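A single protein chain has been removed from this complex, and every other one stays in its place.
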Amino acid sequence: MTTAWDKLRPYGMVAPAILVFSLFFIYPIFYMIYLSLFDWNFVSPDKAFVGLANFRELLADEDFRKVLGNTSLYTALVVSLTTGISLLLALWLNRSGWFHGFVQGAIFTPHIISLVSISLLWSWLMDPEYGLLNGILGWAGIGGLPWLSHPDTALLSLVLVAVWKGIGYNALVFIAGLQSIPADIYEAASLDRSRPLTTFRRLTLPMLSPTIFFLVVINMIGSFQVFETIAIMTGGGPVNATNTLVYYIYEYGFRFFKIGYASAAGVILLLIVGVLTLLYFRLLSAKVHYR
Amino acid sequence: MAQIELRNIGKKFKQEAVIENLNLTIRSGSFTVLVGPSGCGKSTTLRMVAGLERQTEGEIWIDGKCVSDTPPGLRDVAMVFQNYALYPTMSVRGNIEFGLKNKGVAKPERERLIGDISELVGLTPYLDKKPQSLSGGQRQRVALARAMVKQPKVFILDEPLSNLDAKLRSQMRTELIQLHKRLGTTFVYVTHDQVEAMSMGDEIVVMDKGVIQQADGPMAIYGQPANLFTAQFIGTPPMNVLLQEDMHALGIPAMPGVHYAGFRPEHAVLNPPDGTEGIMLRGRIATRESLGAEQIYQLELASGALVSVKTFLRPMETVEWAAAAIPAEALHAFDVRGNRVECSLNEWREAAGGGILTAAGAGGRS
Partner (left out) sequence: MKEGIQQAQLGLGKPGAGAAKSEPRARMRLAASGRLLLAGFNRACMLLLVLVFAMPFAWMISTSFKTLPETMIFPPVWIPRNLIWENYTAAWNTGPFLRYAANSIVIAVGILLLQMLTIIPAAYAFARYRFAGSRLLFGIVMVTLMIPAQLIFLPVYLELSAFNLLNTHLGLILPFASSAFGIFLLRQAFMQIPDELIEAARLDLASEGRIILRLMLPMVKPVLVTFALFSFIAHWNDYFWPLVMTTNETARTLPLAIAKIREVEGVATWNVLMAGNLILVAPILAVFIASQRHIIQAFVYNGVK
């Protein structure tokens, strides 16, 4: 009844995908770990084995520590602001009907627009001399801001752009989460004379926790590898104020050709993302489940 | 037309044996119903006949051929699933045609078959609709048409009526019986509903825990239940079963080998006229239900045992205490394992049914 072909078929069917993943994801991970142990400039034929020297050098590097700090601060701000604001927006906009649909569509739009467009657009909006933002601030009687051109405001400006791009998507995911909560538990709560705030705290929030969790993690992973806005809007400046991990790796790999050193930084980023992912699955299986 | 034989069939899921050493012959052209509580192995048995599940042991023969190694599509078996399993992406026509296409039936022939079948089950106006837009009854007909068009030797139906509402269900029941008469093909039908089993099957196979309890015609199953399980599974309310101490209290004589005595609620006569012969029961009426034409009472005997009594076309009893007479010939006897005891039953019945109701006894217990 089962022929040899029946036994082999599943392997044949997964083989192409697995081949692609192995070649362009799994193998590169190991290759990167391998490279991080060498000193290599990409052009010379031989690589010199240096052990963990790259990592030691990295951790001693003032700039790298600054970059780690920048990345962490950026991530913390983007994740907390995006998640918080979008949850509020979701509660506000969670209704059907054409008007609400229109509003939801409008705030979602930036999510599907290329980061290149958004970066260019916001560079122009944030132009300190002729930009629209300073125009509006001036019109409101407040002085203009230096935005991207000053170390104190540059990172915050990038956070603003990321939040602007992200909240629409996040809010819609929250709305989907809200709508998947069965209506009858709200009816039960109202029969139990639960006040709205109590209902939100004791029912909505716990029921929503898998969604919150999901969004926090993907926002974190996304923020940790921020690149486009930095490459286009600030180039890591001014004075390294917006330099972050992926941009740092990019510069060391493609501008300074320190492949081993850049790989070591890559391994550290991999570790961070790996830990975050593991944490996600651990916590997800541990408690955040109500269905 | 084909006879189906299951020989020493066993089925294990992982390590757990669901069916062990099952032997069954399904008569050619019969309407055989497999009935039993959920988890009794009836669906698994059916799916093994269809070839959707492979038996762990034993052989399955259809029409004199061993089909144990034949893939489902080649067994000449058609199946109607509980949820119909209509292909949602195909029209009604596409659903009926799919199997014919796979068989390589030529187009004109396909057209003719589809035309005939849809005429027969009344689907002609719906041929180009998607199943989702049809009602439950119409979907049921599509499922039937899809099975019939292949002109199989065996029809297999897995609880096909369980998703229909009560009225439609009884209508489809009648239609299925007529369909079986017209086609004359072997029908194997699975249900957990004993009423459905009794009303449709000309052969009934009662199953429990993977074992066949009794396989017989409906009247035999009702009249001579082979064991306590069948006795209590068939009939609503189920057969009353008296333990030895109850038998003693009621004056039913002990017999070697008889551990349980049973009688059907509809055979007991509630508050019988004076002079009625039989075994006398007296008790408090614990519950009363009326279904209109019939009334069901539960009597609580002095021992605390509850027995059901059913009356037909009589006004509801309002008294608190009632008596009931059980005619001797309505008694069934079972041994310690619950199996029917047939030997010397008549003498036992004669000895048991000695009581004659008197006016004094009718009103109450003491």
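Worth a mention:
Letters A and B name the chains as they come in the text, with residue numbers starting at 1 for each one.
Keep this in mind: a contact is a pair of C-beta atoms (placed from the backbone, for glycine too) under 8 Å apart; a residue touches a chain by one contact, two chains touch by 3 or more.
Computed from a predicted structure; not experimentally measured.
The missing chain, though absent from the display, is touched by one residue of B:73, B:223 or B:251; that residue is B:73.
The missing chain, though absent from the display, is touched by one residue of B:18, B:52, B:195 or B:296; that residue is B:52. Note that of A:48, A:142, A:176 or A:283, the residue touching the chain absent from this view is A:176.
One chain of the complex is left out; on chain B, the residues touching it are 50-52, 71-74, 77-79, 81-83, 85-89, 98-99, 102-103, 146, 150. Taking the whole complex into account, chain A touches the unshown chain at residues 6-7, 9-14, 16-18, 20-29, 31-32, 35, 42, 89, 92-93, 99-117, 119-125, 127, 129-132, 134-135, 138-139, 164, 168-169, 172-173, 176-177, 180, 211, 214-215, 221-222, 225, 227-228, 231-232, 246, 249-250, 253-254, 259, 262-263, 266, 269-270, 273-274, 277.
Methods note: only the chains that are shown with their structure count from here on.
Mean C-alpha positions place chain A and chain B at a centre distance of 61 Å.
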